[in-house]
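Only a single protein chain was left out; the remaining protein chains are all shown in position.
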Amino acid sequence: MAVGDLALLVATIMGVYSLLAIGLNMHWGDTGLLNFAHAAFFAIGAYTSAILTTPPETGLLANRTVGASYPIFVGLLAGATLAAAAGVLIAVTSVRLEGDYLAMVTLSFAELIRLVIHNEGWLTSGAQSLKGIERPLEGSVPIRYDLFYFLLVLGVVAGSYLLFRRLAGSPFGRVLHAVREDEEVPLALGKDTTWFKLKSFGLGAAIAGLAGGLWAHYVYAITPNMFLPSLTFTIWAAVIIGGAGSYLGAIVGTAFIVGIRQVTRFVPSDVPFASDLPYIRLVVIGVLLIAVLYYRPYGLLGDEERMLAGSEEGAD
Amino acid sequence: MSLLEVSNVESGYGDVLVLHGVDLTVEDGEMVSVIGPNGAGKSTLLKTVAGLLEARTGTVEFAGEDITDTPAEEIIYHGICYVPQTTNIFGNLTVIENLKMGAWALEDAAFEDRVERVYERFPVLEDRPNQRAETMSGGQQQMLAMGAALMLDPDLLILDEPSAGLAPRLIDDVFEKIRDINDSGTAVLMVEQNARRALREADRGVVLELGQDRFEGTGEELLDSEEIAELYLGS
Amino acid sequence: MSRNGTALRRRRFLRLAGGASAVGLAGVGSARQNNIVLGHLAPFSGGLGWIGPNARKGVGLALSEVNEAGLLDGRQVTINRQDTETNPQAALSGFQTLDSQGVVAIIGPSSTVMPNLVQPAQDAQLPLVSTMAGTLQLDDVGGEYIWRTVPSDSIGGRAQGAYATDQGWETMALTFKNDKGSQSFSAAVGEFFQSQGGQITGQTPLAPNADSYRSEINTIRNQNPDVISMTAATEVTSLFVQNFRELGVEIPLMLSNDVITPDFIEQMGADTMDGMLGQAPAPGPAFDNFASKYQEMHGEQPGTFSGSSYDAMNLIALAMERAGEASRQAIAQNLRSVGAPPGQKVTTFAEGKQALANGSEIDYQGAANPQNFDENGNVVGPFSVVRVENGEWTEVETFSASELTQDGGGATTTTS
Partner (left out) sequence: MAGFDPQFVMAAFDPQFLWNGLVVGSIIAVAALGLTLIFGILNFINIAYGDYMAVGAYFAFAANTQYDLPIVVAALIGMVVMAVGALVVDKLVFERFRSRSAIVLLVVSIGVAFVLRNLIRIVWGTGSRRFSGPIEAAPQFFGIRVLPDQVAIVVISVAILGGTYLLLRRTRIGIAMRAASDDTDLARIRGIDTERLVTYVWLVGGAIAGIAGILLGLDAQIRPNMGFTALIPIFAAVILGGIGDPIGAVAGGYAIGITQELSVVVIPTEYKPAIGLLLLIIGLLSKPEGIFGEATR
């Protein structure tokens, strides 16, 4: 039984992170936007949903005075919406910037958002965990709850995968690809590229927000430390290793990175350097990131799909 | 043997081929103007000669030497100096610093002598050695660009649209200087939007279209040709 | 500071030595079948990465004693160690990894991640004994599967508040590292100090990665308090104390228990630390004996949470011994009775095993604390206020457990 729990937990984490990767792939893989605020969208989704569904706490550390008991799906929806709104707002100010400048601005926005979450305890519980977050339908599902939740996440991942893949292949997606390759071309064809970029940003942020909600309602408690820039970097590594532009690649890349984390947990704790494992793992991810960019610029699966996308565009 | 001999050169950017086999020669002391419509590959041709782009096929020979695959930073040592159309000066550097960079390939000792000669030709530069280059007017910047290129006393000066963006009065100044430079023995290869003017100045003209050289002749011949006038001179 | 290098090398050596023995053990297949596996989930990396090794060494000492005395007719206990990385997600993965490996109990992690583990532990019916989580957020959730061998911050904070009141200080500035644990402790100090009629002049959070706290210290000085209560782990505290001394501030400064170690004085210098105050759980009844064995085994004095980790391991083993079986239920149901009176007072597993074999009830007296669990799985215990004198932490006043708990749970707030 317990082995199953672990497998389900790891699979659920993979699912939630896959959603993040899918969102980022829309930004980077499809549109060529350097979004480094992904952890913030994830956080906004998580906190929004948690606050809307969890009443204010009581007790000595209860500084959170805002809270409600809306149904969880309302929270999830609001989380995704608010994340999308934040994404569009950030994009409105900065999407015209060149790629690497956009990266710095979005990273700064993400850190600002985290700083606010960390310090505005009346709203978010601040540095304390926002705890007591309910799980949807707990106690009223006929199957094991972890299995149920995994299936829920899996369903969302599958739905998002199909939706985003479809979007990428649609006329909308083709404009995004054109923006990615050379913005002058769609501009010359009379497309309002800024508007397309905003939509891309909003959609990707929305799915990250939804992931945040799903995460919050799974782990009982959330803290600002779950949303550090390193999370954004990790998702980036996943998308690039999987293959920018490929939604399947985004999922595979995520599974790969979450997998390394879990597999290394089975390393006996008494081997030399065992306590340095988290750092060794990050060194390995760093090296892998560089190696993939060098030897397989389009990642594990990116090649194929970009070629596919190219031929589709060519056929029009 | 010609000073510069470009034979059947193909070149371009990334996957896009712009030049589809171009032949071109410049003789010692000659001034040659390349004209043609937008996108004909004029600038691409110059960049390929200057080593900023690689020729896919074909050869570039200069003074009898094959310089086809010579990178840009070595071209100048062969006696070719290239003045691009955009950013042909270092805007953040002062006038004197720009000239120093023009003489990078030179021993320090020779600098003073050369700079005097450039000042003689472009007195406007002597007045403001410590001015930041980008704060100068367009005409002055063009003078500085040419001045810096002349620091090495090259055998061939390549100019990409020297008159672009200048007021008519300044254009006269610029062409006068070019004439001057050519008269003192430096061969000039020039691309110009202002085709009539360029052909009037040049000893010989070459018409480029769709990445191929279509016509060639003396300046007068090309100016007199009705076909050329209709197609390229916008008469 | 130059000692850091040698300490580092020694640690590496021990780790290698430990590795050799573990590999040797894994080779013996039959012995393995009989093994009882316990989980140890602690921060070995991330923000609180420096605590994990202290806990590991405390557990390690108890483990060797338990295995030597023989648990449940000589079955061997092994530890599966998982890193929380001071991060809830990693902690959850670590927890589930331990659950999947069938551990019968987990020696548990810090405040940062505990709230995420409460429900999973209850769902898995897996006893989780934290050796380092003081957060007030856990005050009322334990007693069945959730336990801790360190007192709640609400108790520790009172010691500081009470001492300040005893000194006749009327105003206090609170400052704390802007993280969960420190904020929790600081809130407890302030709450109690106010309940005794004191006044809080301000609360100044300290950003964890700041390059200096000079401006913050100036702000605090401008509040002109009688005493400053400063709560943070070593990193922030060392920079704060450095800046505090450099700025020549003369206000009494009370530090939190994370830094009440000889190492910290040595790191900062005895002169720098002279006269600084701190509070820490008073050593438990078995502390001296524990400390000397610890010194022998690890070549250093016990660090923060070493004692509470030693106690947790002993309590879990004794619970199994009392139940006569190694199961999650057995541990959950016996933890309280082996810890609390009535019963014969014991300080080691061997003593306890003996007493249980003789048919007596036992009352384990820990190294960090008497370890008497209340109905919510919390322990209370005496706290000492200490001051640095001649480069050593010297006890200046001790508050008994009853003094710190007498006027009921939530002290009333008197507005200032």
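A, B and C are the chain letters, set down in written order, and residue numbers restart from 1 in every chain.
Simple rule for what comes next: contacts are C-beta pairs under 8 Å (C-beta built on N, C-alpha and C of every residue); 3 or more make two chains touch, one makes a residue touch a chain.
This one's a predicted model, so the numbers in the text were calculated from it and none came from an experiment.
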| item | value |
| --- | --- |
| Contacts of the hidden chain among displayed chains | A, B, C |
| Among C:I106, C:A124 or C:L206, residue touching the chain not depicted | C:L206 |
| Absent-chain contact - pick from A:F73, A:Y101 or A:W122 | A:Y101 |
| Touch with the omitted chain, as defined above, among B:V6, B:I75 or B:M136 | B:I75 |
| Interface residues of chain A (partner: the chain not displayed) | 32, 34, 93-94, 97-101, 103-105, 107-109, 111-112, 115, 118-119, 233, 236-237, 240, 273, 276, 279-280, 282-283, 285-290, 293-294, 297 |
| Where the unshown chain meets chain B, residue by residue | 50-52, 71-77, 81-82, 84, 87-93, 97, 100-102, 104-105, 108, 134, 148 |
| Missing-chain contacts mapped onto chain C | 1-2, 4-5, 8, 45-46, 49-50, 178, 202, 204-207, 209-212, 214-216, 218-219, 222, 234-235, 238-239, 241-242, 245-248, 267-269, 271-272 |
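The rule is short, and it goes like this: only the chains that are shown with their structure count from here on.
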| item | value |
| --- | --- |
| Chain closest to the middle, measuring from C-alpha centroids that were averaged per chain | A |
| Euclidean distance of C-alpha centroids - chain B vs chain C, Å | 77 |
| Length of the line joining the C-alpha centres of chain A and chain C, rounded to whole Å | 35 |
| Shared interface positions of chain A, touching two or more other chains | none |
| Residues of chain A touching chain C in the complex | 2-7, 9-10, 13, 59-61, 118-119, 126-129, 131, 219-223, 225-226, 261-262, 265-266, 268-279 |
| Residues on chain C engaged by chain A in the complex (per definition of touch) | 12, 15-16, 18-19, 21-23, 26, 44-47, 52-53, 79-83, 85-90, 92-94, 96-97, 99-102, 112, 115-116, 118-120, 124, 135-137, 139-140, 154, 178-180, 183-184, 187-188, 191, 205, 410 |
